[in-house]
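Submitted below is the structure of interest, expressed as structure tokens.
One protein chain omitted, others in place.
Order of writing sets the chain letters: A and B. Residues in each chain are counted from 1.
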Amino acid sequence: MQQLVNTALGGITLGMVFAAFALALVMIWRSTRIVNFAQAAMAMVTTMLALSLIERGWSYWAAFLAALATGFVLGAVIERTLVRRVEGGPELNAVILTLGLFIVLTAGAEIVFGSDYRSFPVPFSLSGTEIGGTTYALTGFDIFTVVAVLVTMGLLLALFQFTDIGLRMRAAAHQQEVARLLGVKVGRMLTLGWALAAVVGSLSGLLIGGGSLVHPHYMESVVVFGFVAAVLGGLDSPAGAVVGGLLLGVTLSFVSGYVGSGLVALAALVVLVVVLMVRPGGLFSATTARRV
Amino acid sequence: MAGVPQRLRTTWREVPLARHLVLAAIGLVLVAFTLPAVGDFRATQLTELAYIALAAAGLTVLTGLNGQLSLGHGALMAVGAYTTALLLDERDAGPPLVLVVLAAVAATLAVGVVVGVAAARLHGPYLAGATLAMAVAVPGIAVHFRDQLGGEQGLRTYTPEIPGWAADAAYYLTGSDPSRSTYVAFLAWATLLLGLVLLANLARSRTGRRWAAVRDDEVAAELAGIHLGRARVSAFAVSAAAAGAAGAMLAIADRNVAPGAFNLNLSMTLVAVVVLGGLGSLTGAIIGAAVLTLLVSFGPGLGRSLGLDDLASEQVAPLVAGLVTVAVILLAPRGLAGIAQGRLAARRARRAYTSAPSSDGGSPPSSSTPAGSGSAGTSTAVSTPTGKGTP
Partner (left out) sequence: MTNKQRAPWVVRSTTAAVGLLAGTLVLAGCGAGGREDGGDEPAEAGSTVGVTDDSIKVGAHYPLTGVAAPGYSEIPTGAQAYFDYVNANGGVYGRQIDYLVRDDAYDPSQTTSVTDELVLQEEIFAMLGGLGTPTHRAVVDTLNEEEVPDLFVSSGSLQWGDDPEAKPWTFGWQPDYEIEGKVIGQYISENLPDAKVGLFLQDDDFGADGEKGVRQYLDSQIVSVQKYTSGNTDVGPQVAALQADGADLVIAFDTPAYTALTQLVSLSLGYSPQWFYSNVGSDPTLVGGLLSNFSEGAVEGSSSSLDGVLTTEYIPGVDAPDDPWVQLWQKVWDENGSDGDLTNYRIYGMSQAYTFVQALFAAGEDLTREGLRDAVEEQGGDFAGPNLAPYRFSADSHMGIAGMRVVQLSGGKGEAQTDILVTDIGDAEITTDDSGQADDAPPESGIPE
């Protein structure tokens, strides 16, 4: 029973991080119809930067904010200088561009930060929570993770639903021509969308790395899992991304604990294929299947 | 007498198979003479170049010609490699090598059909993501089924001895006994050239034209009576078969097949090679693989001369490969082969103007097919291995 609960708890924490990552993918997809395969590498770079700052004596929170700010700038710069050139072009070019960025950022990080495994400290307890004499695998940092992701989602929802700039961003994403006619600076909105998505991606990087070991490849599995989570919910649906992330996190945790840790990626593939075969647009999408 | 060159000319022009076979034979002879001269270590590097180029050639047909992107070709190579290792698991009593490679191709082809059926329903980023998941998941199977597939440390592959006649032939030609590395490199290049001939002919055939039609315009292709699903699945299967042969060569070259060899990096490398060379260009696949192999051997030296330490220097090659991939996509989507062809075409066009000024010389050079305007978008010339031949 305790194992069951602990495995589930581990899965939920992991799932929240996948959800954040998937959410960032969805934000970019909705605005520019691009899946950003470089997102994991971008998050890795900002997290490694935060760790370097902490090792130089910065406080966790200062480094945390610095990483998010760097993510914002990185996202904006990448959109403005590179992605802009392939937006609206062939799908294939955009995919390959982001893959190329993935390779560049990973190799660059190995050169700049080195390839050592380093521990990423957090200002939270790493001990589990004791309830009625049994310890459950819910650490202070796990709680922070869940709260941070929930707060971020709330903020994004508020931004898009209740603010003027959010409205403009939505308009730019969905009805570019109309938005342009109405005086929305579409290009600027798209840049902002990428920047915000990169902030959310960076957050997921900080949450995965925190209290564990980080190195330039630590986000590599998340490239796949984050994508699977996003597709599970439908690339168009922010709510779907969250549900997809949680589902995947719990599934993978149980596969690792009860079947075999080597099969985690295979389980993700099976989940992905089944969902795509049954509902090619994801669980939360109304898109019809492509005819064969 | 004057009729012979004329007939040769006609055959050359009108029978691509003959043309490709002659060129492949020339290539093979060149390889046979070059290999013993380059030394064992260069031979192992050339082996790697050959199997990377072969897998990339398969991928370029799928992506360039049919418009489907696969980030999972590393996993398909794993299928071929593990099949090979399972068949060559005894030191002295392996089946003939040709059968082993054919079995590897067949197994990967079968997997390719299954994956292709699933892939045919997906497009763009969905397909990319699903194949990406495949790239990561397949090595995990080998890790989990430790008793059958050797787990983390993989399976040992025993290469059959060099056949007596082959050793004698090599001795006759070069005056020395072929080393193992030379022999394996020759095998890999022979497989690569054979694969290229088959792929080039397929690309030129009715099947190839169907693939391109599906890529360019689904609706038009369907109106023309092409079964979309069938065309997509067959493209995937053929592409997988090439990856399977490449995997078999990897298994023979490495003498050991372990999951670590088929990491995300391998699949990414293949995509980079294809993009670098030019989507859809078989010549490009070889050029791309060659450029990448060169990068890997000179990258570390470059890094050290820039004052980086040994470990950081190892990362210079992937860094440059990534940068070039990005640059190529942004600046020259037709890749290196495309650039070369553009030059060649321009020169030919110039010559056409000068020699026949009155003719309607503005027609596009024959080496580029009508630019794809559909999902694959970029102009995707499928050239034969002759494409780069300069007069």
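Quick note on the criterion: a contact is a pair of C-beta atoms (placed from the backbone, for glycine too) under 8 Å apart; a residue touches a chain by one contact, two chains touch by 3 or more.
Here the structure is a predicted model, which is why all the values come from computation and not from measurement.
Engineer: Going by the stated contact criterion, tell me the shown chains that border the hidden chain.
Structural biologist: Missing chain, whole complex, touching shown chains: A, B.
Engineer: Check each of A:G89, A:G128 or A:G187 against the chain that is not shown and name the one that touches it.
Structural biologist: A:G128
Engineer: One chain isn't shown here. Among B:R156, B:H227 or B:R304, which residue touches it?
Structural biologist: Among B:R156, B:H227 or B:R304, only B:R156 touches the chain that is not shown.
Engineer: Have a look at A:A66, A:L82, A:V112 or A:A137 and name the one touching the chain we're not showing.
Structural biologist: Of these options, the touching residue for the absent chain is A:A137.
Engineer: Over the whole complex, note the residues of subunit A touching the chain we left out.
Structural biologist: Touch with the absent chain occurs at residues 2-3, 6-7, 10, 14, 110, 115-128, 130, 134-139, 142, 211-213, 217-218, 221, 253-254, 256-258, 260-262, 264.
Engineer: Over the whole complex, note the residues of subunit B touching the chain we left out.
Structural biologist: 5, 8-9, 12-13, 22-23, 25-26, 29-30, 33, 39-41, 44, 48, 140, 143, 146, 151-154, 156, 168, 171-176, 180-181, 254-256, 258, 260-261, 263, 310-311, 314, 348-349, 351-352, 355-356, 359, 361, 363, 365-366, 389, 391
Note that in this section only the chains that are shown with their structure count from here on.
Engineer: Hey, how far is the Cα centre of subunit A from the one of subunit B, in Å?
Structural biologist: 34
Engineer: Which positions of subunit A touch subunit B when the two form their complex?
Structural biologist: Spelled out, the residues of subunit A in touch with subunit B are 29, 34-35, 37, 82, 85-86, 89-93, 95-97, 99-108, 110-111, 114-115, 220-221, 223-224, 227-228, 231, 235, 260, 262-266, 268-269, 272-273, 276-277, 280, 289-292.
Engineer: Going by the contact rule set out above, which residues of subunit B touch subunit A in the complex?
Structural biologist: 63, 67, 69, 71, 118, 120-126, 128-130, 132-134, 136-141, 143-144, 228-229, 232, 264, 268, 271-272, 275, 279, 303, 308, 311-312, 315-316, 318-319, 321-323, 325-326, 329-330, 333, 375-378
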